[in-house]
Each structure stands twice: as C-alpha cells, then as structure tokens.
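Complex shown without one protein chain; remaining protein chains in place.
The first chain written gets the first letter, and so on, giving A and B; residue counts start at 1 in each chain.
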Amino acid sequence: MTLMRKLQMGAAALALSTSVASAQGVEVLHWWTSGGEAAALNVLKQDLEGQGVSWTDMPVAGGGGSDAMTVLRARVTAGDPPTAVQMLGFAIQDWAAEGALANLDTLADEQGWEAVVPEALQRFARYDGHWVAAPVNVHSTNWVWANTALMEELGISQPTTWDEFVAAMQAAQDAGYTALAHGGQAWQDATVFESMVMGVGGPEFYQASMVDLDPEALGSDQMVEAFQRMETLRGFVDDNFSGRDWNLASAMVINGEALFQIMGDWAKGEFVNAGQTAGQEFQCFRVPGTEGTVTFNSDEFAMFNVSDPAAQEAQLAMASAVMSPEFQIAFNLVKGSVPARTDIPSDQFDACGQMGMAQLAAASAGGTLFGSMAHGHANPPSVQNAMYDVITAHFNGEYDAETAAAELVTAVEIAQ
Amino acid sequence: MAATDGFAGSGADFRTRLQNWLPKIVLAPSFAIMVIFVYGFIAFTIYLSFTDSRMLPSFGWVGWDNYDRLFRIREWNVAIKNLAIFASLYIVISTIIGLLLAIFLDQKIRGEGVLRPIFLYPMALSFIVTGTAWKWFLDPGIGIENTMHLWGFENFSFDWIKDREMAIYTVVIAAVWQSSGFVMAMFLAGLRGIDNEILKAAQMDGASNFQLYRRIILPQLRPAFLSAFVILSHLAIKSYDLVIALTGGGPGNATALPATFMYSYTFTRNQMGIGASSAVIMLMTIAAIMIPYLYAELKEKK
Partner (left out) sequence: MAAASTENAVRSSNAARVFVYLFLLLFALFYLLPFLIMLLNSLKPLEEITGGGMIALPRQWTIEPWLSAWSTAQIGVQPTGLRPYFMNSIMMAVPAVVMSTVVGALNGYVLTKWRFRGDTLIFGLLLFSCFIPFQIVLIPMARILGILQIAGTTPGLILVHFVYGIGFTTLYFRNYYAAFPTELVRAAQIDGAGFFQIFWRIMLPSSGPIIAVSFIWQFTNIWNDFLFGASFASGDAAPMTVALNNLVNSSTGVREYNVHFAGAIMAAAPTLLVYIVAGRYFVRGLMAGSVKG
C-alpha cells in the first residue's frame, strides 16, 4: 500500500466522520459570487430548500475559478470535500481520475441525460463512461459583439469573411473610432486567438492543434497565419488595451466608442444591463471564418463522494434540480449562456440566445462543436496556460508570428 | 549571560528545579510548532519538488526533472529577473523615502500627528481593491495622464503600465506607496531614540547639519536600517496580491514574479512538482540573504 493510498483512505475516513454534519444538505463550492450570476444561483438554492434540502454556500471568487480550485484542494486534503463543486472541463476529469467524484449513473439513466446533453459536453461530464457531473450551461466563445448605430453610421453590413471583417474595422479606424474593443489579459487574448485558429484552419486544424496538440499542426504555416491575424487585430486595438477588464471593453462598444468586441456570450449581460436589446442597439454574430462551428465552455457541478445516505440523497436532488429545464432556463436567461440540454424551448431567450441555441444544436449534430482552448475545454490547464504565455507574449509584441508558432511547440512540449 | 544555571545550583528542591526548567518548558511549544509547521513543511516541499505531483501531492520520484523543466520555462527567467529589479528598487526607494520623511518629520513639524497616520495608513490596506484604484490611476486612458491632458498639459505622458519594459516599475511605485510610510515609522523611532546631548556637543564643535546627519545620526540608525531591510525584503519576496491586482502579471507576462509563478504552477496549472521546485529555489534565495544577516545580527549579541 503506497503512502498516497493511505492518505486517500485517511481522507475518506475523515469525510465519513465530518459529512454527518452536512446530512440532508448540500455544500456547494462555486465562484458565481456576485451580482446577477449569484442571484441566478439562488434560484437553485430555493428550489432545493423547497424540497427540504439545505444549502451551505461556499463562494470563493478570483482568477476565473482558480482560487476556488485551490480551496477545493485544501478541502479534499483535509478530508472534508464539499458536496458539489462548480468546475470547468478538464478539472472534472482530473478529480474523477483521483477517484474523488460520485457516480450519478442511476439518476442520469432515469432522466435520460444521454439523449439531451450534447456529446461534446458529455466528454467532460462523464468519466470512464460514468456520469460524475451535472452541466449547467454552455457558453460559446466565438462571438462578435457590434454596435448597431456605429455600423449604420459607417455603412457596414455584417461581415461574413475575414477580409470583410478587416475592411469593416479599417472603416471604423479611419473614422476615428476604436475598431476592436479588447482587454489585454491573457485569457482574453486567448479567446480571440482560438477563433483565429478556427477561422484559418477550420475544424480539423483546431482539433489537431488545440485538442490533439500535434506538434506539426502547432508549428504549421496555418498557425503562423493565425498569429498573423492576431497582429492584424492588434493594429485595430486602441493603445490602452493592456490589462483592461473585458466588461470595460464591452462598455466601449455599448457607448459607441468602439465598433466590435470578440468575446464569449457572457458579454451580452453587459449590453442587456445597459438597457440595450439584442438585434436592435447591438448585434451578435459569429467571428467571420468560424461560422458553422461553435467553441464552447461549460460550467458543470461536479459531485464529490459522500458516504452518508442522507447526504447522497441531497446530492442527487441537487443534480436533478440542476438538470431540470426550469433551472436551466432561469439560470441561463440571467447568465447570457444557453442551456446544457438541447431539448429546451428557446422562446424565452432573446435574439442572440435563440441563435446561439440553434447553432449549438446544429454544431453538436454536425460534429463541429469544440471545447474552447481559452476556457479549459480543449486541453489540460498546464497546456492551456503554456499556450496563454505564448499567445499573450506575441500579442504584446515580444515575438513575430513565426517565432510564436515555434515557441508554441516548445511551450506545449514542456507543459505535457 | 548564563545566570540561570548559577541560580539553580544548591537548593535543588522541586520548586527551584521547576523554575530552572520553566523557561525551556515555556519555549518548547513554540519550538515544536516551528519544527512541524515551518521546517516540516519546507522538507515536504523539497520532497515534492522531486516528485511527479500534479494536481495533488503524489510520490513518484522523478529526480531533477522538475528543476530541469523549470529553468527551461521562459516565464521563470522573466520572473527571476523581475524580482531582482523589483526587490532592489523597492528596497532602496522605500528606504530613501522613509528616511527622508522621518528626518523631515523630526524637525518639530506642526501637524505631525496628522501627517504620520497619512504616511502609515497604506500598510493597513489590503491590495485586493486598492489594486483597482492604482490600476485606474496609472491607466493612461482614464488616470493621471488623462487628467493632466484635461488640465492642459497635452504632452504629459505616463503609460508605463501598458509598456512591457516599464510595467514592472509601476509595481515598484505601488509597492513603495504601500510600505515607505512603515519604513518612515521605523526611522522616526530610531531618530527619536538618539541622545540629543551628542548632537548638541557636535554642533558646538561647528558641525553643519549635513555633517551632523552623515557622521552622527545615520550611523546610529544602523539597527533601523537592518530592521527595514528585513521587513522590506520579506515583503518583496512575498509580493503576490500586488502584482495580481495591479497588472495580473502583464502586459504579456512582463510583471510575473516568482510568487505568482509558483502559485500559478502549483494551483492553476496543476504542475505541483514544478511549483514546488520554484518554491525551493525561492526559499534558497531567501536563506542566502537572511542567514548571513541573522548570523551577524545574533552573533554580535553574545
């Protein structure tokens, strides 16, 4: 018996003794800690409390969930894991590989999750064929947000090719506007970059480079071209982009200072919050070149092993509530994302939401739904962050496109 | 000064023996705590740095592999270089500003009672949100540069935080802001402790103000310099919140520091082995600076 095994058993024994306190209830670790998204989660809490399941809240914000993951490690090491944890992509698989997650197969079979959850999401919600997590939403990342008034003023119609996209931005820049609102933070650079990769090389190339991490694809001419497109975009960004929060970039589009922003669908919340309506004051369309494909990330609740039967029951009640169409609608209306099940009527969603749902279903059926590299759904965190390093260094002018592609190969190799 | 042993000598009844042992008994828990919670954990980290730990500690031995990878990662070299720039500037500037403020504040200044807390208060604030205020302040689009433009100074330019080469210096500015007041307090305390008779005597001999400070006052502040150095280097090496709040390590990764690197590799990138090896290098650096200092400082007392 290895030392690690002993530690794990010790942890399990401790979990046994401490979980009694949280019986008939769930303890939920998440990073939806403020404003609308926290309020949306309250819907789930009230739903569960209606069923007699108490909710112990454990919010830990910061670093797009990385602080929460640190806390989770401390809790698991202490032998006291929470019942359910908000998680992204590969983290679920890693925890499942540690044997820390519960088996939700019975519930999933009963409720027919397999039929309604897109297969690309199941790749993360299931480990070794077993359901270990309940998906909450699907965000897609290859969106452009545009200011309608500015488009009309400049006489721009919705661009459908990369060249049209560049021409539109050129027109905005010539007229003295910021063409592309962008915040220079590594994850934002990467969000834009993955759309460039998809736009240049299409689905097969995205799969080969971002998911399969094929060194040849990573160092290929197509990758160099993706980096060159980043340089083109860099020319359309204002001087003060570095370090800017994404929502302040959205505000630039909202205020009519900037024409476009490339950002995931959570940006919609900013527009709606400013009193604007999809299809009227602002437009949404896929990043030119990526139409027909969807890069997604999905928040899921990973369920940890609990041994007390009452706690298990509470956990299943929570998983069931997360998957219920009512919660999926209520939560995603607030969050700007779309439901994680494809059988939900879209009539309550706005124009962008409806478009997103239709495209998600189509991409899922057509095999063009891919995990987002920028948001941890294409490769493990070590590789993802190594890619961030290169992308952001290149975007800030440290490398030219050829060097960047070469660096990408090296960085990915070290990280693996 | 080993007087205690002499006292224990003859009586040898229980109470005396107890008195003799009490100091050690009192100190023992602290000692035990340190052995476990500091040195035990350091040993554990050193061990982890030779293992294939990723998300959680695991115990597969990989030898020097993590160190080998560590030094091939460009960001680590950037982080080391940044720490060298940051720590030296931060320590020197904070010390100079702290010393000047203390000397000036020691000139029977009216309103010292108001000024002192103003200089000191930044130390009381956590960077979780002061970072945002700083970020705005330094941002050319909305902060000081913009304000100066509005006031008519069109040529005023201050965009360091957006500049790869200069961003690390904005981290220095914010860090100096936070701790120079604290250094001031230490020097002020030192100045107030200097015997005025010596100064008066020197003045009688015709020494100028400058000579007075250079020859008599500054040398007497040596302990304050050393305390300031220890506290500042401890803060410099541990700087984490500051960078995260101010630049997030950017532009690019131009302001990464070893502390942010270590956290990122250990907890965000699930490469705990590499994270541990970077922590070991950090600890060795700290030890290389601190042990000679502690040795000199403590030996002197004997």
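Just so it is clear, a contact is a pair of C-beta atoms (placed from the backbone, for glycine too) under 8 Å apart; a residue touches a chain by one contact, two chains touch by 3 or more.
Predicted model, so just to flag it, every value in this text is computed and none were measured.
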Partners of the unshown chain among those that are drawn: A, B
Contact residue for the chain not shown (choose from B:91, B:161, B:175 or B:224): B:224
Touch with the omitted chain, as defined above, among B:80, B:172, B:254 or B:279: B:279
On subunit B, residues whose C-beta touches the chain left out of the figure: 1-5, 7, 15, 19, 22-24, 26-27, 29-31, 33-34, 36-42, 44-45, 56-57, 97, 100-101, 104-109, 113, 115-126, 128-130, 132-134, 136-137, 142-144, 146-147, 177, 181, 185-186, 188-190, 192-193, 196, 199-200, 203, 209, 212-213, 221-224, 226-227, 234, 237-238, 240-241, 259, 262-263, 266-267, 276, 279, 282-283, 286-287, 290-291, 294-295, 297-299, 301-302
In subunit A, positions touching the absent partner: 7, 10-11, 14, 17-18, 27, 29-39, 41-42, 44-45, 55-62, 64-65, 67, 70-71, 73-75, 77-80, 139, 245, 247-248, 251, 255, 264, 266, 269-270, 273, 335-336
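One rule holds in what follows: only the chains that are shown with their structure count from here on.
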Computed distance of Cα centres, subunit B from subunit A, in Å: 37
In the complex, subunit A residues that touch subunit B: 2-4, 7, 63, 66, 69-70, 73, 76-77, 94-95, 98, 184-186, 238-244, 380-382, 384-386, 389, 392-393, 395-398, 407, 411, 414-415
Parts of subunit B lying in touch with subunit A, wherever the complex brings them together: 54-59, 69, 72-75, 135, 139-141, 159, 161-162, 164, 244, 247-254, 264, 267-271
